[in-house]
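Remarks on the structure that follows.
Apart from one protein chain that is not included, each protein chain of the complex appears where it belongs.
For reference, chains read A, B and C in written order, and residue numbers begin at 1 within each chain.
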Amino acid sequence: MQRIDTTVTGLGDCRHDSPLTELLYFRRSSHHWVDASDRVLIDDTAAMVAARGGGIADLPGFEAGGPRRKIFFDPSKTRVGIVTCGGLCPGLNNVIRGLVMELTRHYGVRRIVGFRNGYQGFIARYGYPVMDLDEAVVDDINEDGGTILGSSRGQQDPDEIVDCLEQLGVNILFVIGGDGSLHGAQRIADVIARRRLRIAIVGVPKTIDNDIPYIDHSFGFRTAFSRATESIRAAHIEARSAPGGVGLVKLMGRHSGFIACYAALAKNDADYVLIPEVPFTLDGEDGFLVHLRRKVATHGHAVIVVAEGAGQEHMVVEAGATDASGNARFGDIQRHLHQRITDDFAAHGTELNLKLLDPSYVIRSVPANPYDSVYCVRLAHAAVHAAMAGRTEVVVGRWHGRFVHIPISLAISSRNTVDPHGDLWLSVLESTGQPARWGPRPAQLKVA
Amino acid sequence: MQRIDTTVTGLGDCRHDSPLTELLYFRRSSHHWVDASDRVLIDDTAAMVAARGGGIADLPGFEAGGPRRKIFFDPSKTRVGIVTCGGLCPGLNNVIRGLVMELTRHYGVRRIVGFRNGYQGFIARYGYPVMDLDEAVVDDINEDGGTILGSSRGQQDPDEIVDCLEQLGVNILFVIGGDGSLHGAQRIADVIARRRLRIAIVGVPKTIDNDIPYIDHSFGFRTAFSRATESIRAAHIEARSAPGGVGLVKLMGRHSGFIACYAALAKNDADYVLIPEVPFTLDGEDGFLVHLRRKVATHGHAVIVVAEGAGQEHMVVEAGATDASGNARFGDIQRHLHQRITDDFAAHGTELNLKLLDPSYVIRSVPANPYDSVYCVRLAHAAVHAAMAGRTEVVVGRWHGRFVHIPISLAISSRNTVDPHGDLWLSVLESTGQPARWGPRPAQLKVA
Amino acid sequence: MQRIDTTVTGLGDCRHDSPLTELLYFRRSSHHWVDASDRVLIDDTAAMVAARGGGIADLPGFEAGGPRRKIFFDPSKTRVGIVTCGGLCPGLNNVIRGLVMELTRHYGVRRIVGFRNGYQGFIARYGYPVMDLDEAVVDDINEDGGTILGSSRGQQDPDEIVDCLEQLGVNILFVIGGDGSLHGAQRIADVIARRRLRIAIVGVPKTIDNDIPYIDHSFGFRTAFSRATESIRAAHIEARSAPGGVGLVKLMGRHSGFIACYAALAKNDADYVLIPEVPFTLDGEDGFLVHLRRKVATHGHAVIVVAEGAGQEHMVVEAGATDASGNARFGDIQRHLHQRITDDFAAHGTELNLKLLDPSYVIRSVPANPYDSVYCVRLAHAAVHAAMAGRTEVVVGRWHGRFVHIPISLAISSRNTVDPHGDLWLSVLESTGQPARWGPRPAQLKVA
Partner (left out) sequence: MQRIDTTVTGLGDCRHDSPLTELLYFRRSSHHWVDASDRVLIDDTAAMVAARGGGIADLPGFEAGGPRRKIFFDPSKTRVGIVTCGGLCPGLNNVIRGLVMELTRHYGVRRIVGFRNGYQGFIARYGYPVMDLDEAVVDDINEDGGTILGSSRGQQDPDEIVDCLEQLGVNILFVIGGDGSLHGAQRIADVIARRRLRIAIVGVPKTIDNDIPYIDHSFGFRTAFSRATESIRAAHIEARSAPGGVGLVKLMGRHSGFIACYAALAKNDADYVLIPEVPFTLDGEDGFLVHLRRKVATHGHAVIVVAEGAGQEHMVVEAGATDASGNARFGDIQRHLHQRITDDFAAHGTELNLKLLDPSYVIRSVPANPYDSVYCVRLAHAAVHAAMAGRTEVVVGRWHGRFVHIPISLAISSRNTVDPHGDLWLSVLESTGQPARWGPRPAQLKVA
């Protein structure tokens, strides 16, 4: 089993009394309160623990999140910056609100600025003025989706960003962003370290696709898949209300099909779920097209849920093409399936009423649901506690239900994906009834 | 640290090939798939593990849920019963549907009956005929709240119940119910054991209050607190639209204030959260009434969220009074607070517009939201896998995100409550700004 | 047929060019644009028209609402006041927002104040400062229910109110309120007339019960009954999930049962609708209690929707008792039915699980739905156009789909009620299947 480095970087000694002393005064160590000296274990099964090969004391774990009695920064002298990067995700405003409220009400930090439109907000030539953030500004922003700070994709020169931080006297920078943005945050931290500055960089991982590792699930994810169910439902209604009705719903998920899986499980309407992690065969007797045609013949209609990153093997995309975030450009699998299905039904003289749904923008931009509202506010609290205690180059996350500190380097070291051998995908197969595997079946199974 | 017995009872050897062979064929052991021989650890921090005082091999854990390649019951000869007991909870129909679908589609079980109106459904004198359950019957029931089987509170004679099971030739009984109902299930299992019958009793723990231990959270809980936020919002709107406006929302939670805590965290509208786990003082300079009056004077209005079991110490309830489920009767804290607040404001000549909200029935009866829909269907799958493999006297639950088998005796051995020293309650304190402790403050804090 | 006086009072000649000239420039008379010289007929059937007994020129009609090319007030010198009175109703904030936006953006009025907490806001001793209203203040208020101005019930001395208006130099006062508040508005207008002031009093009728006459329906009404359906659904789920289940939902409607009727029609869940306009018999063979008991015996459960003003004949209320608005105090019909049903079932040894729901506060405080949002903004526009053109002692309303000016005196001259002989009540009877009449049937029908 690979070694995992969970060591968290600190800016220095915590010498200030926390203003939360009163709240903490009555607190005792308990099952629901991980002491600062304790750590949250990464492994959670007997076999995983055994595979580590060491003793109990060697088990890897994360530093627990939460308020410390002593903190690194003097709140009265601390200036804080917040930036949101990348695509929209439900809960962004909740996190911003949570950060500002906790900093203001509980720590008494008085100077908080928001940088506009992602990393562009640090760069002078874009000309975006910073936005002062206080309780009044953020009071109701959680009622709305999106981000009041604006966002943008793509990287900016980390040296220019640190210049900006120095110029504004920022001590703590909260970066709310995904994989690419956290890579950027790491580069900013590297410059800060090189310049020997005392600026904390704390990330709040944002990924609507739920593809960041070492966190139970990302904020906004549950709101997103909940909303996605409405499009699956619409596709189902459309499909069954027309002869030869087929609904084809594209959902987010470039590398990870979590939204497609969960949305399909939440409704009983999907007949096929296609995700990047599980390749599929289009042609042949055991391929998708034949299966679909049979389904429509026997059931009258069918609904397909496809993650945007699925089936890339079926398309030719210009080599090296990338988008503004530097991500590899993807072929449009929905358009591809549309074409192939239409051709296939036409070739067999079968009536087809194919309806395409792409609800991405509506899903991205809804406000956080109550569950995510709670999660975002608690995540924001954890981020503030971490930063005030001088942690840096970390993201806050939740692992097995507990808030923890994860080194940025670890959070960007891999991707969380749907395990084709895991219980989630098994549930999807049980629920949809789609084949466990496309293409010819192994001889052993043919008999059964 | 106390010893925890996680041993699961089995009816006997698993000699039948599972009909899920095809689904399982390609499955490999993986991080997201706990092998049947593995177990899911109970402890998740270094300190908890160390406190066990043994080696890695001694760490207590739960048997993992999921399909087995060999099963105990021959599906073609298996008859299944389902019963729902106690108060309504979002997701009951989803669980029923999930059980029936999995049994029918994947295991090929053809005889499934539902018992009507809780344990009354087994008792001849009530005269409720059983309800045959198949795919057609359960197809859309998850769109509705409540339970198509009906429910009732209270116990029935376990011998009569087992008589009924024997008479109908039931091999597996799924009990969907809470603490009291699981006690009943244990008694049924005891009779079965005494009579040496091969009937599996598998529970799906139902508690809208989230008060069953050893599960991450109970099904329907998130739907419930999400819905409860609407009443808090209404209370807030009412309170701020009238001079001296105070909203007083009573939420479910006899012993555990989880709904109150989560609903309050999801909205920024609550000023006070009162739960059974944290006593409060009404009178005196540091008591609730003075604090409330000051809040209204300074903010113009206030919102109080109170769990139904909170503040019982302030009321006199007839000794030994119980309800139909045998639970201790509670004093009506909402009415009590209403009276005390009204008197207090009147005594001080302060204008008061007090609005009482009690949304319990609306919360209980809503359909499961998409998150709980997924959870319920997966829980139902796990329950079917457990039962078909001959497990009995167990409930299925989720622990640290993994489905597990928990002995009924363990599930009813204690209650899950909000830890006043845990991070959830800390978040509530941070979010509402209410005092960490009612009554006189310790001398040490007075200076600060 | 009674004479109806639809004459609208004007403050004087309209000598100022409207700033909306550009919008109006291209406008031509059309089917969807009622010219200022035209009027909207009150009658809409041949028989009603014939019954007037005059010629076509004599048919009574309302002055059409809408912008005038010439207006009475000089916008640059106009000061506007807004007040909201009485109970909450969805859409209050939308109307406030619509008034402020139209006054500001299109007429260029720059001084708008809101009076706090209803008519109390004009009275010095309450000490509520006025609230300056501009685009920024009202921008998002329509997302919330309630009223940002606060509200209160009851009257204040009209002379004091006019003193306040004079003191603040208010030229136009918009009163958003119900029957009682419009009576108050009329008294204010009387004082203004007596003092020969040029202050316009324009009402926007607010009644969640939909009981104001001469308007198609009141704003917020559709949002209200839509929301009420959720409680009927909950009652139905509760009722059918328990043996002897009966759901008893109390809805608003002191004199008019519109909410009860529409909410019941929107869902198929109600078995009985009891409204103030249709008396019912409780006892006897053809009474409600026997009917209900039979229903539960045959169907297993039942749902009753009762308007709060229904069945007052069954209760004894202290003579002359009134609430803060001066309205007659009502007996609590829900509690009364609770008692009678419980006694009746007990007397017959029938199992009963009676669940009471009273969703009033949640219904009142929700934001306006999209339909009401549109209606409120257009009503607000009409109110502004009326006031700027110097109309006074009028309310704006919609009659047969067109915005019109209705003298306050006419709007408070009677009540809109559910006609027991009209098609709405017939629809309710068809939908619920409840008896067309309680009590003994006439001999003629007994044979059929």
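Of note:
FYI, a residue touches a chain if its C-beta (ideal position, glycine included) is under 8 Å from a C-beta of that chain, and two chains touch if they have at least 3 such contacts.
Fair warning: this is a prediction, and the values are worked out from it, not measured in the lab.
Touching the missing chain, out of A:54, A:243, A:284 or A:440, is residue A:243. When the omitted chain is restored, the residue from C:13, C:285 or C:423 that touches it is C:423. Checked against the full complex, the candidates C:9, C:155 or C:229 give a single residue touching the omitted chain, namely C:229. For the chain left out of this panel, the touching residue among C:14, C:40 or C:133 is C:40.
Among the residues A:19, A:75, A:114 or A:146, only A:146 touches the chain that is left out of the figure. Not every partner is drawn; the one left out touches subunit A at residues 88, 117, 120, 126, 128, 144-147, 150-152, 230-231, 233-235, 237-238, 240-243, 355, 357-359, 361-362, 364-366. Touching the omitted chain from subunit C are residues 21-23, 25-35, 37-41, 43-50, 55-57, 59, 61, 64, 66-67, 97, 102, 105-106, 139, 142, 216, 222, 225-226, 229, 262-263, 265-268, 369-371, 373-374, 377-378, 381, 400-403, 419-424, 426-427, 429-431, 433, 436-437, 442, 444-445, 448.
Following the convention adopted for this analysis, only the chains that are shown with their structure count from here on.
The mean-CA centres of subunit A and subunit B are about 28 angstrom from one another, to the nearest whole unit. In whole angstrom, the spacing between the mean C-alpha positions of subunit B and subunit C is 42. Annotation: 47 Å between the Cα-based centres of subunit A and subunit C.
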